[in-house]
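Single-structure report; data block below.
Partial complex: the chains shown occupy the same locations as in the complete assembly.
Letters A and B mark the chains as written, and numbering starts fresh at 1 in each.
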Amino acid sequence: MHRDELRRLLENVKNNKVDVAEALDRLKNLPYEDLGFAVIDHHRALRKGFPEVIFCQGKTAEQIAWIFKKLCGGDRGILGTRASYEAFEKVKEIYPDAVYHELARTIVIGRGEKPVRKGKILVMSAGTADMPVAEEAAITAEVMGNEVRRIYDVGVAGIHRLLDKLDEMRWAHVIVVVAGMEGALASVVGGLADQPVIAVPTSVGYGASFNGLAALLSMLNSCASGVSVVNIDNGFGAAAMANAITRMIEGARV
Amino acid sequence: MHRDELRRLLENVKNNKVDVAEALDRLKNLPYEDLGFAVIDHHRALRKGFPEVIFCQGKTAEQIAWIFKKLCGGDRGILGTRASYEAFEKVKEIYPDAVYHELARTIVIGRGEKPVRKGKILVMSAGTADMPVAEEAAITAEVMGNEVRRIYDVGVAGIHRLLDKLDEMRWAHVIVVVAGMEGALASVVGGLADQPVIAVPTSVGYGASFNGLAALLSMLNSCASGVSVVNIDNGFGAAAMANAITRMIEGARV
């Protein structure tokens, strides 16, 4: 497109429909604009269907509603993460089809939960207390169009519960492992799975968990290969990484 | 296979070719063996062509040579990471076709560098001092059968050098970003790329870099989505994660 536009401009110069000064003016800001828009367009084209995302934490309900308003309009969905129920109520006043996922603390507009793409993402969590982060990952991955399965409460202290799930683990393209405390689940899953594993440390724990630091360090030092890590409690980030992988799989540019 | 074997055993019991006591004995260790070997076989089958890997750091040249000897024999390659030249010389005495990559500090046996699979991995590094880690990632990814390209020395302090490489960035399935000091390259690449980005903090720096902690925290807090992180200086780990992704892409089980 951009190339065509450029060609038209040159042809117009050639045909004297546009004079050199005007062409120069239009080209003047080209570099950055071009860079900017090319990048953006390219991004957008590839990311088609990827929702806009609003990180709601630390914003008032009013601010969040206002941002939803500003972003909405296109056919892309909108995802609000770390949103309170109060924020949801404000948004719902404007968009009655907004849906709130209480556990995940997310607001979703304009995208049902049935997968529109073929990516298969498995979200596993170690304990029930890790579920909010796990659900943030799961909802995000679904909103991005993936099929998502959940296996929760399979901490390594009861390893047999985990081993019962080997079949389901084989189903997935990518596995997201969510765990607090000592975060050992990431290593055990990483040892059992062939897929890329994305580990999410959570701030679940107390004392020497240091708000997730123990799980974070544990996961970074995983003795299993094929494991990488995102920030503490960053369910959204894990889903975004997992989605980047499934989009690549679908792109099948091999 | 395992199922068939089991069926044969049962049929033999039925046909009195094997008596119950013997069958019981053979089944006795089944659970764990089965689990074990099934998992291993499954692993191995999928991982076909994946080399054995030896982490050489902290081992003597003799120990390393001995481990190479023990593992070698099949048609899989062997990769030794964090290996000194002394270790290589010991290994070379036994395996004259062993190759040493000085910068990457790796020993490779039995796998040329031309890709045998279709995975495309781009390894980028911020500074020349990050190259050993970047090369560890690149060589590892190659030995695992991927096509690898390298873009080195494109730190964010000279952002134009990075922007010149946008085309090459589009080529890859996965991008590995290797950076020390403040590790900002991961965020900038993460913002430009649609592919999954695997960030490797390095211990390059001094003072408040705290041996890579600054880069690690920086990468974990990346404002770009689609970025995950491995341990400091863990070039091998990044390549293993990248390879898990490209194998999934090739599997094309979408």
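Here is the rule we use: contacts are C-beta pairs under 8 Å (C-beta built on N, C-alpha and C of every residue); 3 or more make two chains touch, one makes a residue touch a chain.
Since we're looking at a predicted model, the values are computed, not measured.
The complex is a homo-oligomer: every protein chain shares one sequence, and counting across the whole structure file gives 8 copies, of which 2 are shown.
Keep this in mind: only the chains that are shown with their structure count from here on.
Chain centres here are Cα averages; for chain A and chain B they lie 25 Å apart. Those residues of chain B whose C-beta lies close enough to touch chain A in the complex are 35, 39, 42-43, 46-47, 53, 118-119, 163, 166, 170, 173-174, 192, 194-198, 216, 220-221, 225-232, 236-238, 240-241, 243-250, 252-254.
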